[in-house]
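The complex appears here without one of its protein chains, the remainder shown in place.
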Amino acid sequence: MAELNLLEAINQAIDEAMAADERVYIIGEDVGYRGGVFRVTDGLINKYGEKRVIDSPLAESIIVGSSIGAALYGMRPIAEMQFADFIFPAFNQILSEAARMRYRSNNEWNVPMVIRAPYGGGIHGALYHSQSIEAFFTHIPGLKVVAPSTPYDAKALLLASIADPDPVLFLEHKKCYRLIKGYVPDAPYTVRIGEADVVREGDDISVIAYGLMRHYAVEAAETLASEGISVEVVDLRTLTPLDKTTVLNSVKKTGKALIVYEDNEFCGYGAEIAALIAQEAFEYLDGPVQRLGGLDIPAMPYSAPLENEFMPTPQKIADRLRDLAAF
Amino acid sequence: MAELNLLEAINQAIDEAMAADERVYIIGEDVGYRGGVFRVTDGLINKYGEKRVIDSPLAESIIVGSSIGAALYGMRPIAEMQFADFIFPAFNQILSEAARMRYRSNNEWNVPMVIRAPYGGGIHGALYHSQSIEAFFTHIPGLKVVAPSTPYDAKALLLASIADPDPVLFLEHKKCYRLIKGYVPDAPYTVRIGEADVVREGDDISVIAYGLMRHYAVEAAETLASEGISVEVVDLRTLTPLDKTTVLNSVKKTGKALIVYEDNEFCGYGAEIAALIAQEAFEYLDGPVQRLGGLDIPAMPYSAPLENEFMPTPQKIADRLRDLAAF
Amino acid sequence: MKQERDQTHLLEMYRLMRLARSLDERMWQLNRQGKAPFVISCQGHEAAQVGAALALRAGHDWVVPYYRDLGVVLTMGMTPREVMLALMAKAEDPNSGGRQMPAHYSHRKLNIVSHSSPTGTQVPHAVGIGLAAQMRGDDIVVWTAYGEGTSSQGDVHEAMNLAGVMKLPVIFFCENNGYAISVPQRKQMGVENVADRAAGYGFPGVVVDGTNVLEVHEATMAAVERARRGDGPTLIEAKCVRLTAHSSDDNDRTYRTAEDLKAMKAQDPVVKFETYLTSEGILDDATKTKILNEIKEAVNDATKYAEAAPLPDPATVKRYVFAE
Partner (left out) sequence: MKQERDQTHLLEMYRLMRLARSLDERMWQLNRQGKAPFVISCQGHEAAQVGAALALRAGHDWVVPYYRDLGVVLTMGMTPREVMLALMAKAEDPNSGGRQMPAHYSHRKLNIVSHSSPTGTQVPHAVGIGLAAQMRGDDIVVWTAYGEGTSSQGDVHEAMNLAGVMKLPVIFFCENNGYAISVPQRKQMGVENVADRAAGYGFPGVVVDGTNVLEVHEATMAAVERARRGDGPTLIEAKCVRLTAHSSDDNDRTYRTAEDLKAMKAQDPVVKFETYLTSEGILDDATKTKILNEIKEAVNDATKYAEAAPLPDPATVKRYVFAE
């Protein structure tokens, strides 16, 4: 057992996967000697060489598109998008190609590929280095979307993603990279794709969250505990396929739900969770299904006073929970 | 007053806008002598010449990207995507550029541009000529998304979109092109972007729909009327900005809501409507907010028996309404 | 062209071109009979396709085709039955089980990779396959095709660039028929030859007469050798003719003149090769009749087989979104 931060846990997962399986390779911008701009792939080029740690040209569509081809040939590519914000030139390849290959070929071809993307805000990254991108991808049948929030989950889920026979978008919250530390077992262990985690039990309200917001939600829940309000926090960990059972069981127990996400609220991923609860747990609800998302402006501005306005914070979450508790 | 089909109404709107404003031009694949693969721009190249009706190279990102530039310079481009399915190479230009220009420049620059995209299924178009794409775009702050379902609305809303100082994605349902006919006034009239329409009043259940589904919903409502169930149908017409008031007023009146959309259900646009109702109309609800969307498979397959499975139909809508009425 | 090229080989070329043409013509018939809602043709591209594909090792090399490549997939080993099953969207269709439109080829066992409708997306896949093969040390060649219109897509640029950087064993085969649906070449590009772009990526670009099967074959053989040697990619531009409308949904009289079509018809690659073989004494009447009869039978058989084959079971519609 070692205490690692999120970044180190991800590095370790990649390292182990590359050591274990010759088919696994990395491709992306600056993933080589630079070790990635966040240092996630630090050291790997020295260990595995330029053939398996490929500094690609600056072009996301070919990073993803070539990975699809290599996956069809039997490789297990890990494609890095330098920032999630820069995944969009590859959107067509992901949506029209990677996610549809199995379906359109009637199960003849499949694309075992992982796309890693550092996302999220609160790091002074302005409009194009702060985005949450999940809503664009969770709406793509044929693509799995994983968004772990702890080193423990990240390592296991990345290994699971690499082993998965279908394409996985693996979202890494940039603010969690060094902020979130935790024990990671030395011995092999697994976390399955598609399983949410009740990270804090409670009776009065359920908070459904993921990524950085899971941590903020726990903070808010702790604040509320001291006020006598018992909050359950569910960390989704996988966004698609969604663990509906865990979400619904939690809400059926508490009768109230707040969905917290950092992305723009309108048509964001949280809308699906709210819609699910409204449809499947209606009879258990003691209050309106609430959402707290980022503002409906194009990602967050650079200037600190503006950026701070954008993000949901433990305080804003706590305020919404108090309102909901009083309903 | 003339009876036009949807396609003709759109052609007429473009024609009038080009006649009235020198800044308006068309760019897209085959929009010239071919008149578009659906004939929407039929005749316009003969009237306005090759300079204002531009057959572009086969590359959607430059169609949109160059339109952004031209809009910045003061033009009013109408960019055609040949099929909505082919808009994704331009996704980055739409999301990162067109929709953010005003915000990121603090109101110094703006992009008055319309992107027209024929979408939707039931036309034997298979995975890549059948998609509904709205969910990817309604999640983009800074972009308006319009999806009229009648010739009357289409003409007025297209003119409003062309006149709009911000970028608009204008969705045209392919199956409605020739199927849906209606009277279109000769005299100028307006329909404002952002206003939904209660197209059928009712007391027991609200159906929220748009595009082809609005027509299917009306059909289902008529069936149910004969069974003594009174269904209100709201045609959203504009998806962003959403007319929350009309939606909420309808549901507050009826107490029950079914949202019908043809796109993949999970994380589709209907999730936002469901979430909105669950949050804002909770106390008025007499039953769970229901959604009926397309299957969560990658668009619809080509083979007829498979395609038929995908689409919501008047029958499927009626079935869901009966269940909801009985709740 | 080489005199020593043996007769069997030349007749096999002819047979494949004729087979592609006959199957294609049958598809249009079925379309007019209301039995096939959509057809998109190889007519005018047969020489380019068969000439190129015969330079590959079937079942060993990889092919990432586009919708016109009927001649390619037949040469790689797809059967007329399999083609007709796709046309009629039947359950057994090995391309997609009737899920994709016709002419969206795929055949796992034949190393024919599934492609989609958005133009150009297949080209990066070919590059990735080449990259994987290079990593593994396999001596395969990857061949991918697209039209001159598609060469305008960003993906094609990105793909050629990476292939050039890494010297991948990829052949970019541009079938230039002068039109992208209705858009003529002069509105598509500011140059005469797509092949001129190769120089910007550090590998050779070759223009060939795409209606001359032997010229195409020779150029492709050279590209295959180069790729197998490890010297990297080649871009081959085959100047083809489009003898039909873009597809059965198109009406090309709205944008192309009768003269243009006539000029293209004068270049019909099947007729040209037949004339050549006849004049060289390689194809006599008896052989021709035999070949044509066999093809007719195969096309009839394929049609009948596909017509009788069952449609997909609606219950399967949700299958294979993910591994099961």
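Lettered A, B and C in written order, each chain numbered from 1.
Methods note: a residue touches a chain if its C-beta (ideal position, glycine included) is under 8 Å from a C-beta of that chain, and two chains touch if they have at least 3 such contacts.
These figures come from a predicted structure and were not determined experimentally.
Trainee: What are the shown chains that the omitted chain is in contact with?
Mentor: A, B, C
Trainee: Looking at C:197, C:217 or C:246, which residue reaches the missing chain?
Mentor: In the full complex, the listed residue that touches the missing chain is C:197.
Trainee: Going by the touch rule given at the top, which residues of chain B touch the chain that is not shown?
Mentor: Interface residues of chain B facing the absent chain: 25, 51-52, 56-57, 59, 61-62, 64-75, 77, 89, 92-93, 96-97, 100-110, 141-142, 144, 165-166, 241.
Trainee: For chain C, which residues touch the unseen chain?
Mentor: Answer for chain C: residues 152-158, 161, 164-165, 167, 186-191, 196-197, 199-203, 232 touch the chain left out.
Trainee: Just checking the interface: what residues of chain A touch the absent partner chain?
Mentor: Answer for chain A: residues 29-30, 32-35, 37, 55-59, 61-62, 85-86, 88-89, 124-129, 295-298, 301-306, 308-310 touch the chain left out.
Please note the rule applied: only the chains that are shown with their structure count from here on.
Trainee: Let me spell it out: compute each chain's centre from its C-alpha atoms, then which one is farthest from chain A's centre?
Mentor: The most remote chain is C.
Trainee: Please report how many Å separate the Cα centroid of chain B from that of chain C, as a whole number.
Mentor: Once rounded, the distance between the two centres reads 37 Å.
Trainee: Distance-wise, how many Å sit between the C-alpha centres of chain A and chain C, to the nearest whole number?
Mentor: 41
Trainee: Taking each residue of chain A in turn, which ones touch at least two of the other chains?
Mentor: 89, 92, 96, 100, 103-104, 141-142 - these are the residues of chain A that touch more than one other chain.
Trainee: Can you pull out the residues of chain C that are in contact with at least two other chains?
Mentor: 96-97, 99-100, 104, 116, 118, 154-155, 321
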